[in-house]
Structures are given as C-alpha cells and as structure tokens.
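Of the protein chains in this complex, one is absent; all others appear in place.
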Amino acid sequence: MSRSNLGLKRCLRVTVFLGMIILVLSLLDRTSPAQDTAPPPQTMTQSSPIFTPAHRTVMDAVREFFGSRQKPVQPIAYTHKVHLANGMQCTDCHVGVDRGPDARIPSVNFCMTCHQVIATDKPEIKKLAAYRARGEDIPWQRVYGFLPSAHVKFNHAPHIRAGVDCAQCHGDMTKQTVAVRMVDHTMGFCVQCHREKNVSVDCVACHY
Amino acid sequence: MERRDFLKISAATGAVAALEGCGNPDHQLIRFVPEEDMLPGLATWKPSICTLCPAGCGMLVRVMQGEAEVVRNGQLGILKMGLPKKLEGNPAHPISHGRLCPRGQAGLQVTYHPDRIKTPLARSGPRGSGQFQEITWDEAMKQLLSHLTALQTSNEQGKIGFLTSPLRGQRKTIVHGFAAALKAAPPIEFAFLASRTIQEANAWSFGSDALPTVDLSHSNYLISFGADFLGTWNSPVAQSVGYGHMRNGRTGQPGKFVQVESRISQTGASADEWIPSQPGMDGVFALSLAHVILSEKLGTAGAAGHAGALIAGWSEGLPDYAPAAVEKQIGVPAATISRIAREAAANAPAVALIGDGPAAHTNGFFNALAVNALNAVLGSVGKPGGIVFSPVWTSQSGKPGAAEGKKDGESSVRTLAEQIHATPDSVKVLLVDGANPVFATPMAWRVREAFEKVPFIASFGSFIDETTVLADLILPDHSPLESWLDDSPESGSTKTVASLAPPAMQPLHNTRSMPDVLLDLAHQLGGPVAAALPWKTYDDALKIAFSSLQKQKGSVSATDADDFWTKVKDQGGWWSAEDKSVSLAAGKIPAAAVKNTAPQFDGSPDQFPFHFLPFASQLCYDGSLAHLPWMQESPDPLSTVMWGTWVEMNPRTAEKLAIKQGDTIEVASQHGSLRAPALIAPGIAPDVIAMPIGQGHTNFTRYASGRGANPISILAPMVESGTGSLAWAATRVKISHISEGKIVMFGASLTDASPELKHR
Amino acid sequence: MAHQWGMVIDLDRCTGCAACVVACHAENNISTVGEDQAARGRAKHWIRVERYYEGEFPDVRVKFMPVLCQQCDAAPCEPVCPTFASYHTIEGLNGQVYNRCIGTRYCANACPYNVRFFNFYNPEWDKPLNLQLNPDVSVRSVGIMEKCTFCVQRIKASEIQAEAEKRAVKDGEIQPACVQSCSPHAMVFGDLSDPQSEVSRLARSSRGTKLLGELGTQPKVTYLQRESWHGAENA
Partner (left out) sequence: MAQKTPEQINEDLLRPLSGTSGRYLIVLAFLAGIVIAALCSFFWQVYAGLGVSGLRSPVFWGFYITNFVFWIGLSHAGTLISAILRLANATWRRPVTRCAEVITVFALSIGATFPVIHLGRPWLAFWLFPYPSERGIWPNIRSPLLWDFFAINTYLISSVTFLLLPMLPDLALVRDRAAGWKKKVYSVLALGWTGTPKQWNRLERAMHIMAIAVIPVAVSVHSIVSWDFAMAPVPMWHSTIFAPYFVAGAIFSGIAALILAMACLRKFLHLEEYLLPIHFENLGKLLLVMSLLWFYFVFAERLTAWYGNDPSEMTVFWVTQTGSFSPLFWLMVLCNFVIPFPLLAIKKTRTILGTSIASVTVVIGMWLERYLIIVPSLSHKYLPYSWGTYRPTWVELTITAGTFAAMVMLYMIFSKLVPIISIWELKVGLREEAHPAPALAPSHTQPNEVGAD
C-alpha cells in the first residue's frame, strides 16, 4: 500500500469518526415525532416568559455550530408545481417581495379566496378549509431564512429590482411540490453572486 | 440565588421540559388569522399622542408586522399583527416638531410591559395584598354596575368618587359627563407635578389659567427661576426645540440663559450662569431685578400693567427690594442682581420663567406673581421671544352635561382623604384612573389609610401600583398605543392644537378603553346617564367633537366631514393655521396688592438643618414611569445613577458629616424618614439636600418595586398659602450616616479628574 | 465617490436630556441588563451623555458631552481585531460584524472613547417586551462586542430607497435615532464627502473640535464647543 493511500485511509477514518459523533449528537437531540406530524397539537403550552437569542438547549447550539438544520414539515402538502403550472406567478402569493425585505407567506384567508371554489374536494384543501373554519392561520414552517446567529439582514426588493430570478436562490419551483431547501444559502453562495455581478461585498452590506 | 439566575434556571428547565415533549414550543401555539394585512418587513407610520406627561407631544409610531403571543377567546396563540417598534416625534405636530424626550421614547415599554394587567381582576385576598383573580369583562361590568345602581337606588350617588390623572379633550368630557350625569362627586384630577400655583398666578396676573407657551426661539435673554424647562416642566420638547434655536440656530448672537435655583437641575446644567439662591426667595429675587429695572429707568412701572399692579409697592418702584437690601436674604450679591437686571433689560426680548420648585413654597404664589410682574416689566408677555398664552381648544361635543370641570390641584386629594377620615361613609365607591395618590402624597396626608376605608374601589389602571393594589375590581385600560386618543394641550405651541390619534395597534391583552367602558356603563345604567353620554363609542364622540373644527382655518382642509375626519386622523390632529395668542384680559383683581411673606419651613433650623428639595426625575418623572426598564437603566443626566435613587449633597456638607459617595444615609423630617445612598456633587447649596422623585415604589411592577425611597412620603403637610397646594419644597430635614453603601452610577467620575488624583 | 458619514454635535445646544440614549436603546435592540449587572459595569449605552462638573459651589458649571462611536478614519479598534469583525466599511463607518466576532474584546481596549460594549450574558427581554425589538437590527447574543453603527440600518434603507427611485440620497434624509430625537437639534448627521451638506458646513466651524483628536484617530464626529455669552451688556 502506498503512502498516499495510507493518508487517505486515515482521513477517511477520522471523517467517519467525526461523522459518528455528529450522528450520535443529533440522535440524542432527536425530538419526538409529534413535531413531524402536522398539524401540531393544540395544547396550551406556556412558553418561556423570557425572550433571549440564546439557543434553547446545548444540543441546539451544537447543531447550529455544525450547520445542521431541521427539515421543515409543512402542515399542508402545498404543491408549488401545480399552482405555477396553472399560470400563477410567484409574486401573486408572495406579495411585497419587490417592495420590501420579506415576502409575505399567504394567510389562510388569502388561500381561501380561490379555494372557496377550486378543488374543494381534495384532502389537502379540506385541511385548508378546516383551518379557516376553526379561525386559525396555517402554521407554515420556514424553509429558508438565516439563522439569527448569522446576523444577516437580507432585503428581497433590491434583488428583484436587479433582475435576480427567484429560482436562482430558491430553485426551480415549477418542479417542486412541497417546498424544500434546494439551495444552500451559505455566505459563499451570496458572495459568489455578488462578486459576479460586481455589487458590494462589504460586510456591512448584509451584516448589521 | 439572584433573580437573574433563577430566571435562567427556570427558563432552562422549562425549555428542556418543553423540548422533551414536542420540540419548539412556539410551534405548539395555534396561529390566529391575521386581522390586518401588512407586508412583512415594511414599516408604516401612524400618528399617536404621548400621554406620559401633560405636554401632549404628537408622535409617529413605526409599526411593523410581528408575531405576538396573545390570548384570544381564552386560547393562547400567535397572531401576526402590526406592532409598534419605535416612537418618534411627529414632524407636522406644532408641539413636538418631530422630536421626543427620553420619557416619550420609552412609551413603547408601557404597551409591552410584562406586568401589565392583562384581563379584568377581582380582589381575592385581603385589601392591599395584591392577590387578584382573573374574571371576564362581563363579570367585571356586572360588579361595577351593581355597586353604582345600589347607590343610585339609595340615592347616594354623591358618595361616588372619581379620581383621575389630569384630563383633557374628549376623555375629560366623558369622565366629567359621566360623573355629572350620575350625580357623583365632581372628579378629582390628581398629579403631583400639577403646576397649579403657577396656573393660578397666571390667572391673577394675565387672566389665563394656564401654563405659558415660551417662545424661546426668539428670546435673547432668559432668566429661569427653578424651571426645569428642558427636562420635566411644562412642555419640555417644545421648549428644547426653542432653546436650541435660541442658542445657535439663528443668525446673530445667541441668547443668554441664567438659571436661579439652589440645586443645579438638568436644565440648570446648560445655563450660562447658574445662580444659587436661598430656597423660597425667588419672588424677592425677581422683584429685586424689577427694582433695578425700574430705578434705572430701564422699564416703566406702567408697562407691567395689571401683573405689576398686583404687587405691593410696585408703583413706588419696589423700595423694599433694592439689591443691597435683599442680597443677604436671597443669598446673591447685589452686584450680580444689578448686572443680571441690566443685561436682561439690554437684551430684549428677555423672558423670565418660574418652575414648580419655587412655586412649591408657602409663598409660592407670591413668587409666581413676582416673576409674572418681572416678565411684564421686561415687556415679554404675549410677545415673540416672551411668554404667550395660546388659545386652548375646548371640544364642543354639543352636550350640555359635558361641562369642563374646574382645574384642581393635588390639594383636592387631601380634602378627599380628610373627608373620608372625618366621615368614613362619605365615599362608598371610588373609581380610579391613572392617578396614584397613595404614592405621590405625603404620608402625613394619610391617603392610603383613607382609601382603605372606602368600601369599594374600582381601578382602570394598566398596572398594579400603590393605589390600584387597594382596588377591589380592576378594569384594565388599553395602553395609549392601543387606544383612541385626543388632546388639547394648553401650552407648547402658539397655535391652537387639537391632537387626535386612532389606535396604532390592536390590543395585546384582554383590555378595554376606559372611555368606552364608561360609555358602556352609561348605556347600561340607562336613564339620564345614558342620555348625557349618547355616543356609542369613544371614537364616535371624537368624530363629532372634531367635526366642529372643519369650518375653522387650520392644518386640514376638507370637502366633507368624512374627508376631514380621515385627514385629521392621518395627520395626528388639527392645529390652527395662524399663530394666535389669547388676548390677555386683566386678571383677577384682589382686594389688596399682594405682599411677600417670608417662606415658612416645617421643622426648626437647629433640629433640622437642611432644606429638603425633591425634584422631578428626568427619566422616571413623578414616579409614574419608574416601571419602564429603559427609564431605570438610562443614567440620570447629572448623577448618572441607574436603577435607584440618591440624596444629593454638597461636598462640604458631606465632609462635615463624614459621608462618602454612596454611603447609606437617613433623611428624617418631622413626618417620617427614609434611607438612600448619598451622592456628593458640587452643584447644590451646602444647606440643601435634594432627592429625585420617582423611586421608592412599594408596589409597581417587577422593575420598580422595592427600589430606592420616595421623598414625597416624608414631606411635611405644608401648603402654599394662596392656593392651598402642597408646598413640597418647604420641609426641613436632618441627615445621619447609617453605613457604607453603594450607588449604581454609569459615570465613574463627577469631574474630569478623579479626586484621588487631585493632589498632584 | 462613496459617502463618508459624519456627525456634528453642538455642545452649545445639547441639554443633556438623554433622549438620544433612550432612542438608541429603542432603535438598536440594546438590552437592559438590570441593576445587579449595571452595578458591575455591564450596562450598554451606545451613546452616553458624559457630564463633568467644573468649579466649586457657588461657581459651578456643568459640561455635557454626548459620546458615541466616533467612527474614526484611523480607528484603533479595527486593525487589532484578529477576525475582521471590526473593520472599515466603504462608507467610512467602523463596521462591527457580529457574526465574525469571537469576543477578544481587544477592540474595546484599543478604543480610547470606551464606546464599545460587550454582551457578558445573553440579552433577555421579559415577554412581551421582546415585541419592541426592531426587526431591522440584529439581536446580539452572548460573547459579542457591539457599538454604535450610526444606525446603519437607516442608512441602508435610505440608500436602497434612493436607488429604487433612481436618485441620490438627499442631505438630511438619513437621521440616526439619536439625531432624530434630539429636541434642541444639537446633532446633525450627513455626508462629509459632500462639501455642501449641512454636516460638512458645520464641521468646518471655528468651534469645531475632535474628541481626543490628538491621538490621531481622525474621528468623524465633530464637537462644536460652547461659546461664552458675549451679548450687549449694560454694565
């Protein structure tokens, strides 16, 4: 066996070992499956009387340190594909994306403006109607979004004005059903594009 | 274990417990359908009015979408709603000019305070224990109604008392209308810093029962007798804007500012010349200045008109007030007096102000009249650069029952307490709104004991404070940002101002606006009460009241009533187009010209060697803002003290008594004693000790309770001889060193060199 | 040319009212630390009003001086940071990149003005006080230095707005929270690279001085010193 092979093997071994540690840590942190089933149970849990940007648990902190994020589980299996195929535009629902920092996630009322009449017999639409009937909004979970510890202030509007395609950061939604994180919004991802487009890569352009 | 650690641990264990069950507890909460369609991340600006002091500044509220944990229909959930994020002055508003003072900035924390009363409460423990149980609004209204109707049927409506903070505008109309229609006792409007003596003096001198609007931006010379006009007195924001203009905002020379007081106030700190005078001698000082002006023919006696004629000896040129004769009395060299008088006369327009401190002596009324006369002889009354009385808009809601009540000072609470002590049955139901007299009156008045004798107290308070804790029933009011608001300030602008603001946000908690509760009560009481208050809601009443302004020339022009209403709402009110001041009628004509009497002090100088000077805190104001963390943690501008109180004394005094910075000392008057840390600062006369009002709450949220001491509590029940107001600067005290202690200060050093290094 | 943001503080106008202090807290999500921590010197005030007494009774004068980050052009805090958390932005601000900060606190030592503050604990807000938090500004967590940013979020918002409207940022359009709250108009903010701006005009005043300018930090905050009154005297 050659020397380089040995080195490679050792590297692999270390990687596997580290991976195991992370796996064990994340298993320890496994939350109960209750969270993964939507809709979440409607108990009256009193959350902490204090707000702090701290992590809830040490495990949370460790997980964030290694950059692992939980997969969002949506209460309703909304399909972007179908809606876009029907000729809708992103901005029809995600209003405000061209005007301000954030895009709106439509409320149950907004969805029901169409689904009052359209496809009312489908099970997912029935779920939707049930939310409306209970007077509740849909507890959508965030798919993207920066971690608070990234201290990033992203503003959609200038990007839309600059002609950045939605798909560039969010993937091709015409092929997606329930939205999943297709693009990793790492700093490298942002900076690369900023460099290519010759726009500011000053830290304070995003971090403040 | 410290509170902080406890909170941390409980938060940690709570979080762990929640995690074991079901991950992120926020996801557990149901989400209510947003009632408001706002775009996330985009700010909208809504007008509002600052209600934290009587100045009545117009504000703009920056509202952004956020997620609030709220209870709706008994269920806790998350609601996407518009949340106020920042308060700024309204640039269009003629009082705030787009600026806001530190207290106004902190108004946000009133709304978001963790200890706000979130739902109606009924007392469940002994009175004053602070034990309450949550009830529904229906139950609460039923309880209150039953008490009111019981008195109605037994024809004892006169035994219903109504105690409020100073009211203006339509809120006043409704409260007074309610009381009048119910045939209850006239409402008592209580505030510690009510400036009642000055208002009364202005009525005598100038015929206007109001605080003056000070046109500082045109003044060239300003003599302020203890007026903290840049901090807490009258309309601080408007005055600060004018002051900035006077100092350096205009071409030509900046004006000079002379402050006369025995302890450097936050305002006095900015003065070009600070003149310490003997407490209670401000009137003599003012007349001594007038004497110089008259004797040196820098002004004529006649020019002072009625304001001068009120003063005994005025037409003779005030012979008793020659500087040389009074310099000992005032404690100011005669040369200084003459110089100031000459400077003032030579730098017209010159203006003199009198603040609450000098008016809070037994001769305070005379002091105020004397300063008024000085102003008159300086020719600054009703003129640019002087003091102006602006016309106040009295809302005409078209209802005869809604009479404007007479202004009353804090003395009426004393009367009320005396009345209850004399005949315990005289007040059977007491309604309290905003006022906290149990905190803000001397113990010697025995207000708490009196209130404890009242069979039923209902409070509209948003917080459990020293007065509300005595209540049997609490019907929590909205926070100002959640309410409709209107205001017609009496000073601060030369324009007539009628401020109006719709709610800037939906209510966070299960609260109701007090005027709406009263209207609802009136409706349910029926009969003449319902007839006197015919409006369905508070905003109905406002709309009707404001419609009368449409015809007048002002900041809003509109084609029809609805258009006018919309525009007024958007602008945050209506103000007149032109600067106008009320034509000054001759004031009250007394039987005889007013003569000075030496100020009286409680306690003999031998036994109680120090004058005790309480003063309004720049941040906690009269104590009503001590519950806001921002106010507690912002360093006081002069002492830099945070989260506490202090007793200020001269280094010479401290040296004599062997007191070091931060030592705990006891301050005792004939009527009580308190303990607080000493603050040694040079800006105070050696025979005076001063203490900020604001701390010393026994029962006022987690941030203010049990913190510091309340100087009001040990005050002697001295009264101003002319108006009957509390002479809160007329107490003498003694001090004794108790132990070493500490004081939390942000600034490490009082001077630009440490005393430790002085010897080099 | 990039903007060079600067400020002028007229000490003749400043009344020491502390409105700027509270406005800054409200705008920038600065947490309050409580009495115990304040006593331990952990209170955070990005802007503070320094007060110095001069003289002895009865000839006492008081000096107020609002001190905030001076956004020095030759800032001692910047080169010492090993991770570039503290660095000079294109627009001349002393940027503080929170996520890059590992908490050496070297910058705070190097800063002669003591305007850098450290999060000794995670900040806490008793709910629902957290609803006051400004979504435009990061909430800093434990172990991070923070300091006055000249309200960079407002600067950014105005620049983005101006860009959307295809115009330049107007003089006086941007007001940091302290400037906006200042009743006597003691503070003026603007672009120093534009000689016509109000702030440039005032900065050229003969009363203008730099705080600790002798250290060579080249602050972008100019203090206009108080003038003694010289009105017409009749004496």
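Labels A, B and C are assigned to the chains in the order they are written; within every chain, residues are numbered from 1.
The definition used in the following text is that a residue touches a chain if its C-beta (ideal position, glycine included) is under 8 Å from a C-beta of that chain, and two chains touch if they have at least 3 such contacts.
The model shown is predicted, which means the values in this text are computed figures rather than measured ones.
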| item | value |
| --- | --- |
| In the full complex, displayed partners of the excluded chain | A, B, C |
| Residue in contact with the excluded chain [from C:Thr15, C:Gln37, C:Asn130 or C:Thr149] | C:Gln37 |
| Residue touching the undisplayed chain, where the options are C:Phe117, C:Phe150 or C:Phe189 | C:Phe117 |
| Interface residues of chain A (partner: the chain not displayed) | 58, 65, 186-189, 191 |
| Absent-chain interface as seen on chain B, which is shown | 8, 640, 747-749, 751-754, 756-757, 759-760 |
| Interface with the unshown chain - residue positions in chain C | 37, 40-43, 48, 50-52, 67, 76, 79-84, 87, 100-106, 108-110, 112-114, 117-122, 142-145, 212, 215, 217 |
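As a convention for this text, only the chains that are shown with their structure count from here on.
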| item | value |
| --- | --- |
| A-C or B-C - the one linked by more C-beta pairs in contact | B-C |
| Approximate Å spacing (C-alpha centroids) for the pair chain A, chain B | 49 |
| Where chain B and chain C are represented by their mean Cα positions, the distance between them in whole Å | 30 |
| Computed distance of Cα centres, chain C from chain A, in Å | 36 |
| Junction residues of chain C - those touching two or more other chains | 124, 126-127, 129-130 |
| Shared interface positions of chain B, touching two or more other chains | 7, 41, 69, 114 |
| Touching residues on chain C, where the partner in the complex is chain B | 10, 12-19, 21-23, 25-27, 32-39, 43, 45, 48-58, 60-62, 64, 124, 126-135, 177, 180-186, 224, 227-235 |
| Residues on chain B engaged by chain A in the complex (per definition of touch) | 7, 11, 14-16, 18-34, 37, 39-42, 69, 75-77, 80, 114 |
| Chain A contact footprint on chain C (complex, rising order) | 84, 87, 89-91, 93, 95, 97-100, 122-127, 129-130, 136-142, 149, 152-153, 156, 160, 163-164 |
